[in-house]
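Report on one structure; see the data block that follows.
Only one protein chain is missing; all other protein chains are in place.
Then we have chain A:
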């Protein structure tokens, strides 16, 4: 038999039909929905006189729009409230399981799926959100779709997709102290650029990837889309099985044993061919930070912004515009530059491990007076765990408070907006112009680097505190 990649194995097992000269009809095991990209799909479905075909394969959670304080009160912003209520009404009508605000399972869709055991190896999983790639950490084929495609999944549990090309990114070696999964992914994106993996599905491999926790693997797969990849995935192993076992929706008893047997076959065969391969060394990675307005514009925190002479002519106009927006200079370091806001959260770094890392660094220290910090757990479960583990006390003693779960300042659809011209060190995934509020300036980094900035009020190498 022909050697197959992990991606081939999962994808091929879900092809219902190959359309001549066109895309595949791909069967979807799990569909996650939220309030922003689903209402138009439900209306489309309604207009066709249809109901959701396989409601038991869809779960819903409002996250993008929700306030991160006073979640027990009605949402103040009327449009946001309407979206959240529309989701509820649509789910009730179509018998879709929903974890509404204040529900113990509520949270960011990509945090909730894995923690409830909805996300499992070998699945196809989609959501109307580009960071669906997160779930690839379990060896699932998971990717973001548009609202028309959400409607297709509602109507038929399938979508039409051309099979992407395959890329493998291998990172061998050991990450140094103070260097996390977030730094690893920002490093890879800086090497490949924002369009470097467009058209590809990425498999991450190598000893540095293998030794990451599930949380770390999710961080890496989450950011795949930032280099244009359709998705990213990691072969499931003991770390994966350990994480999934016993979760609410994970298979139990005999079904677990059967599943495990199947999941163990989910790896790239010896000799399988990728369309493109990259190899990096974990030792080359230091804590990373972005200085520009796309996630590819990242560098080691002690490095300098590229000099004018180092930039290709074709990229110069965009580069200049970007640096002007950030008010940074060519060829200069940004270490020590002023920071105004710090955001810990999002589907990239809003998990318990991230809060632990942040708390460990700020413990016994004090938040800088000039800093406004938003610490937003990825879900109710993360919030609960942070309380149980005593992280909240550590945070409070250091002058921080834990907010309630949601996407929050990752995309600033709620009140958590960074004002124009202000700098925010953010653990989220996008530093686009205005992403955190009109005129806001975002510096993407790890929870540790964010913690260091929160203590000093300036861009700081977190290794100084370790």
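The rule is short, and it goes like this: contacts are C-beta pairs under 8 Å (C-beta built on N, C-alpha and C of every residue); 3 or more make two chains touch, one makes a residue touch a chain; residues count from 1.
The rule is simple: contacts and distances are computed from a predicted model.
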Absent chain [UniProt protein name; select from "3-isopropylmalate dehydratase small subunit", "Lipid II isoglutaminyl synthase (glutamine-hydrolyzing) subunit MurT", "Recombination protein RecR" or "NADH-quinone oxidoreductase subunit J"]: "3-isopropylmalate dehydratase small subunit"
Which of A:145, A:326, A:339 or A:375 contacts the chain that the document leaves out: A:145
Touch with the omitted chain, as defined above, among A:5, A:80 or A:185: A:80
Residue touching the undisplayed chain, where the options are A:74, A:195 or A:390: A:195
Full-complex contact with the absent chain, from A:321, A:338 or A:384: A:321
On chain A, residues whose C-beta touches the chain left out of the figure: 16-17, 19-23, 25, 27, 36-37, 39-40, 43-44, 47-48, 50, 64-65, 77, 79-80, 82-83, 86, 128-130, 132, 144-149, 151-152, 155-160, 162, 164, 194-195, 198-199, 225, 228, 230, 294, 314-315, 317-318, 321, 411-413, 420, 430, 432-435, 438-439
